[in-house]
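One chain of protein is taken out of this complex; the other chains stay put.
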Amino acid sequence: MTVLANPQLWAGTLSLAVPLAFPAIGGTFSERTGVVNIAMEGIMLVGAFFAVACSHWTGNPWLGLLAAMVAGGLVSWMFAWAAIRIAADQVVLGMAINFFGAGITAFLLNTIFGYNGTPTSTPALPMVTFPALANVPVLGWFFHQQSVLVYLMLLLVIVSHWFLFHTRLGLRMRAVGENPLAADTLGLNVWRLRYTGVIIGGVLSAIGGAYLSIGILNSFDVNMTDGRGYIALAAMIFGKWTPFGSFGAALLFGFASSLGNVLQGSNVPTDLIAMLPYALTILALAGLVGRSTAPAADGIPYLPNR
Amino acid sequence: MTKAFPGVVANDHVNLSLRQGEVHAILGENGAGKSTLMKLIYGLYQPDAGEIWLEGRPVHFHSPRDAIRAGIGMVHQHFMLIPALSVADNVVLGDEPGKIRYDRREAIRRVRALSEQYRLAIDPTAKIGSLSVGLQQRVEILKAFYRKAKVLILDEPTALLTPQETEELFEVVRHLKAEGVPVLFISHKLDEVRAIADRVTVMRAGKTVETVPVAGATAQELANLMVGRDVVLRIDKKPAEPGPVVLDVRDVRVHGADKQEHVRGVSFQVHGGEIFGLAGIDGNGQFELVDAIAGLLRVSGGAVHFDGRDITHLSPADRTTAGISYVPQDRQLDGLVLEFDLVENTILRDFRRRPFSRAGWLNRVPALRYAERLIEQFDVRPRNVHRKAGELSGGNQQKVILAREVARDPKLLIVAQPTRGLDVGAIEGIHRELIRLRDEGKAVLLVSLELDEILSLSDRIGVIHHGEMVDIVPGDTATREQIGLLMTGVRPNGATEEVTNA
Amino acid sequence: MNSVWQNIGRNIGMPLLASLFAIVIGGIIVAIIGFNPLVVYGSLVSGAFGNLYNLGSTLSGAVPLILIGLGIAIAFKAGLFNIGADGQYWVGAMASVWIGYHFTGMPGFPHILLALLGGMLAGGIWGGIVPGLAKAYLGAHEVITTMMMSYIGIFLVEYMIEEPHAPMRQPGFFPQSPQIATNTQLAPFLPLQVFQQSQLSVGLWIALAAAVVVWILLQRTTFGFQVRAVGFNQRASRYAGIRVPLYTVLTLGISGVFAGLAGGVQMLGVQYQLNDSFASQYGYTAIVVSLLARNNPFGCVIAGIFFAALNTGGQNMQQVSGVPASLTQVLTGLIIFFVAAERLIPMMRAWVRRRRPDARSHAADEGGTLA
Partner (left out) sequence: GCGTANNTSGGNASGNGTSGSGSKFKVGLVLDTGGLNDHSFNHLAYLGLQKAEKQLGVQGEYVTSNSANDYVPNLTRFARDGDNVVIAVGYLMEQAVEKVAKEYPNTKFLIIDDTITGYPNVASAVFKTEQCGYLAGAMAGLMEKDKSIKGINSQNVLGVVGGQQIPPVTSYIAGFEQGAEKVDPGVKVIVKYANSFTDQATGQQLAQDEISQGADIIFPVAGGTGTGSIEAAKDAHVYAIGVDADQNYIAPSTVITSATKGVDTATFDVIQQAQAGTFKSGVQYFDLSNNGVGIAPPNSAVPKSIINQVNQIAQQIKNGQITVSANMPSQ
């Protein structure tokens, strides 16, 4: 139980949740409009790379973040075009983007910066400790020395919930993901709404990638996402395609990973500890969360018969 | 206008004109091309040839958005609803109150007002997915009225309405007509057409045959015009010769998928050689009851005996094998695997037994022969067993299901809404088939929201209200008024119950 | 019969045309960077198919992709997404190796059979028991459970050989299992030296046979009938008397069985022991294999060979033309992208036709379904 009183456990929980929550919420936007998105991994890598590159070139990490968002938006636009306009298989496209993202970032890294990685002088986004938060007893453990993106994430959860469930555009996006034909008969522009969802998803995934490269570090490395895009996919489903759910799942996974990290170094074999986050996820899913149903038209291209 | 789909010309140089303030009915057999024409007008399909003129000007609708902008409203035959959203969300979608924020409260208010105005009672906050199809029909109608159309298209709006609701709808239509709004109205119910329409256009096999004024035309004339031959509208049947009890339902209680109790202790018996009609307003537990008899819902109290045997706890497969056939209410969701071809769909309930399979191996050839025989016998069109069920028109889908269930030679046939959305010709065929089965000594349990159907076919009629059997009356003496009263929960001894719909 | 050819044309011709697209675009990129596209693509093709040895390597690489792809296709048929085949593969590999180095007294053939069955069983349990039961009875989404079980499976296999006194660790400096008995090593695909060299074992026969078995299973048995019915429409399946939860478990289990078999075949045919390296990513590639094959078993064979060719050809490309590995990955991504976007071709045809003022009948060409 002393483990639970370790501030590092809780700081790590929040910190490790960020690169899952952004893409998971991003995926929520995409899938709520009916486009299955498993391209988060590739888009995160693209975001992570351009964040560092532009942060280095301009000397301003905020411009780096902006570049990540633009790059993520562009890649997801390409994905959206093929998924929506060409009605290509969305899962295959997603995998293609993942290959592409991993390859292009490695290629650019090596041709522009060489094999040793990005320059160490690259500026990173600031770490912030709000005294008001950091001095609260238990809460303070969470908010000690966190990246600004942590706070952005908390804001994002609330804003995207409001956006999806309390705005006209949000309602329309969800309608398109449930029954595009019905939405079409009501005069909604199905394709445009889907583009919107996918591109928002790409931008958010890219921020998740940027968190890894200039949020907590200041460098890019090949495959530095290490499968987080796929875990984010799971977090999105776990969270039943809602922002709060996705965030909750990301926190759970962050907690389990952080717990594993803290427990490492004891006598328990590291591989068994490494199973912890995954095992906990299954238990939580089976025990607490139960059935989650995708938006009804998720993954089905909409081709009006015109 | 012309519109072709791979393999069919659904609309072949169709002409139609709609005058200010008229109600114009379209009649035609299933698959004649009515819905296709409506979708062309609504911008949902693009014509291969031809054009639309609106108020003296040619218009071109690239999508429903253009049509809506031009003031066209439509009630779709297959509902265009979003099950995960609420009634209010569905009605206002595309024209929601609020600026950026969606003013949900205002939407609910507007929908409530609308539903009161048109007397289509509905709870605006209910999820569509939890509503019966009858209630969904109301939502679909409310959607069209919400938008205040200049031209209104109604594609079989009354298929699931009660007579009272239909009358309310007609009131609205007459009102619109008085305001000069032209209405296109599709229905297979000839009485309705005669009651509301000014002119009628008959379609056959994708072509417009004729446009005639309704005044003076009899139902028989319309029917003949539409089918192209003489149709028997009234069915003559011999008196029933009831045999032993086949189905014995004893104080059965059923909870639905929503965990609510829908059937609260119902008892009745069905004999061989009789048609037992189960009448009731939609949502009173009749469909849960038959689902439970077929084994798709668990019985939470009471017992079901079939052929002298307690089947309360048998699996659906075992009940099928024991000789129960079931035509479920929702043909697309329950009755068919739309992606399967007709061969696979005709053996859907019998693939386990010979000759269709042996020790786990499917035998394609007997299945193929069987399917070919059935679609021949039941006149399924097009006559191609390799078509996917989803590519058939709704009427033909229904025929496939009926063919499959009848051909199994069951002891008990349960049919729910067997003629929903079918044309008169097809209805005639299905009704004949049901009576033939009865005369062969089978037990038939008929559930229908169509009072006329119940009255014309049933030997005995049970009326269900709020999950309870109000009364069971003989079919030959029953009247519309008597049954209609029972359906609202007024018991024969005069005691009334609160009227509920959901 | 005409439609059969049309079908083949659509299912193979279109992806081919689309790949051509990707190849042109990739060629432009490669040329901009300063490589000769002809050399690059020449080395890709010759590396994959240029001679019997390269062909052998390609086919050898295709074996696990085909087998896993078949398993994933079965799951897709039942409407289930098995995203965790990687773990099922490794757990199957582990079981096969364990059996392979125990029971050394056994004669070769039964020993091989036992080892492969062990792999299949392990993969089946991994894919079926937890994800299947959790899905069928608790509604836990199989994307999550199979993915999580996959990570757990890989860590389990790591654990078995990594720790100093791990259960399957061979004494010695390197973390690896003992080698399987020599007589359990699979024979070459054909008794030719070149297949011995290129690691192409009878595993290919197993993969081809598996494709036939899957086709028969899905199309010719009541089991397959029920799997497909469940995949299309669960409510109608219940109405048809099919026990949907049971078939969910069975289908995910069988899906895992094929991944486990892939692991076993790979250990018995190529690797002979477990090493502490789990970088195959077969699970993800095989998803693309089965989807591009539209879940058709024979399509899985073709798509599996296609991806293996991209892999071996891509590595030859690095060796011969000096294109970096990362660029190979970019090209692979592009090719998959455009193969998925095969409808681009008919659509472009339609666009071109629409440009011409006289032609009006374009709509039929796009004829998609109103889903």
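The letters A, B and C name the chains in turn, as written, and every chain counts its residues from 1.
Operating definition for what follows: a contact is a pair of C-beta atoms (placed from the backbone, for glycine too) under 8 Å apart; a residue touches a chain by one contact, two chains touch by 3 or more.
Small disclaimer: the values here were computed from a predicted structure and weren't measured.
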item: Chains in view that touch the one left out, judged over the entire complex; value: A, C
item: Contact partner of the left-out chain, one of C:251, C:290 or C:312; value: C:312
item: Candidates A:205, A:218, A:242 or A:281 - the one touching the absent chain; value: A:218
item: Where the unshown chain meets chain A, residue by residue; value: 6-8, 11-12, 15-16, 19, 106, 109-110, 115-117, 120, 127, 145, 212, 216-219, 221-224, 226, 257-258, 261-262, 264-265, 270-271, 274
item: Chain C residues touching the omitted chain (full complex); value: 47, 50-54, 57, 60-61, 64, 155, 158, 162-164, 173-175, 193-194, 197-199, 266, 270-273, 275-277, 279-282, 311-312, 315-316, 318-320, 322, 324-325
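In this text, only the chains that are shown with their structure count from here on.
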item: Pairwise touch network: line, ring, star, complete, or other; value: complete
item: Distance-maximising chain from chain C - centres being C-alpha averages; value: B
item: Comparison of B-C and A-C (more C-beta pairs in contact); value: A-C
item: Rounded Å distance, chain A centre to chain C centre (Cα mean); value: 27
item: Residue numbers of chain C (touch at least two other chains); value: 363, 367
item: Chain A residues counted as touching two or more neighbouring chains; value: 181, 304-306
item: Contact footprint of chain B on chain A as seen in their complex; value: 166-172, 174-175, 178-179, 181-189, 295-296, 304-306
item: Chain B to chain C touching residues, read off their complex; value: 4-6, 46, 48-49, 294, 296, 315-318, 320, 326, 328, 333-340, 344, 348-349, 351-352, 357, 360-362, 364
item: Contacting residues of chain A [partner chain C, same complex]; value: 42, 82, 86-89, 91-93, 95-104, 106-107, 110-111, 181, 222, 230-231, 233-234, 237-238, 269, 271-272, 274-275, 278-279, 281-282, 285-286, 289-292, 297, 300-306
